[in-house]
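Right, one structure below, let's go through it.
Shown here: the complex without one of its protein chains, the others still in place.
== subunit A ==
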Amino acid sequence: MIPGEFTYHRPASVAEAIALLVDHGDEARPLAGGHSLIPMMKLRMAAPEHLIDLSGVADLKGVSQEGDVITIGAMTTQAEVIGSALLTDKLPILRETALLIADPQIRYVGTLGGNVANGDPGNDMPALMQCLSASYVLAGPDGTREVSSRDFYEAAYFTALAPEEILTAVKIPVPAPGHGYAYEKLKRKVGDYATAAAAVMLTMSGGTVSSCAIALTNVGDTPLFAEEAASILDGSTLDRETVKKAVAAAEAITMPASDGRGPAEYRTKMAGVMLERALKRAAERAQG
């Protein structure tokens, strides 16, 4: 449980950080909150020779709204997400989710950017970002580009992020006022990854669903955007039969691993149960 030797860098700007990544290539890793990378290094499953700590880059911090888009700097901590008045007002599901991540000590250090960029299917924010139709701003030596969270994840720990790029910000379209939302997470204990979790965003109009987005956490090697399940619910009154069909559609796209949280069969079913409960809670919250 002791990491190997590495050189520690603390750049002050994004450009400087990218230059370090370019210089050191495969031997370098950017460090955000470190709650995934540092344990991997202690287990010597990761052995970067250069650790590029992004905590000195002021540009990577902060939450702001411009028009219909909210931008959150990648180094914004989960605690800052929870404490943000703007996010609590416009994106309450973000706060609800962040409060289910780890414990307060970790949330003071762990970052939104690290959570979404690492590609760990156990992380909660990636599925939520897919549910919110968020996009990621990736900065590299050739400038910046935006990639949708729904296209970002390729496999466990494999993402669209190029080795010389840094995820600098998350952009989230502001949801409609009066929307319903819920993040339901089943976990064994505080600090654990989800056995299964479901994010739901919902708008209702005259008792029927006018829009719906669903994504699932930790029941596949990437976060799962449950498009079909959501489309089944569109236009429905969330009656029992339709919900059952949507849950079955969501369960069908899961491919969880069997682990200490339970066998694959259980985790698939729990994705369904979490979805059903999230739908119920989101519908209760939705106005209209």
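For the reader, a short list of remarks on this structure follows.
Definition applied: contacts are C-beta pairs under 8 Å (C-beta built on N, C-alpha and C of every residue); 3 or more make two chains touch, one makes a residue touch a chain; residues count from 1.
Criterion: contacts and distances are computed from a predicted model.
When the unshown chain is looked up in UniProt, the name that turns up among "FtsX-like permease family protein", "ABC transport system ATP-binding protein", "Carbon monoxide dehydrogenase large chain" or "Spore germination protein KA/spore germination protein" is "Carbon monoxide dehydrogenase large chain".
Touching the missing chain, out of A:G34, A:G140 or A:G262, is residue A:G262.
Screening A:M40, A:A215, A:L233 or A:M270 for touch with the missing chain picks out A:M270. For the chain missing from the display, the contacting residue among A:D103, A:E154 or A:D234 is A:D103, taking the whole complex into account.
The omitted chain makes contact with subunit A at the following residues, 1-2, 4-5, 44, 103, 186, 188-192, 195, 259-263, 266, 269-270, 273.
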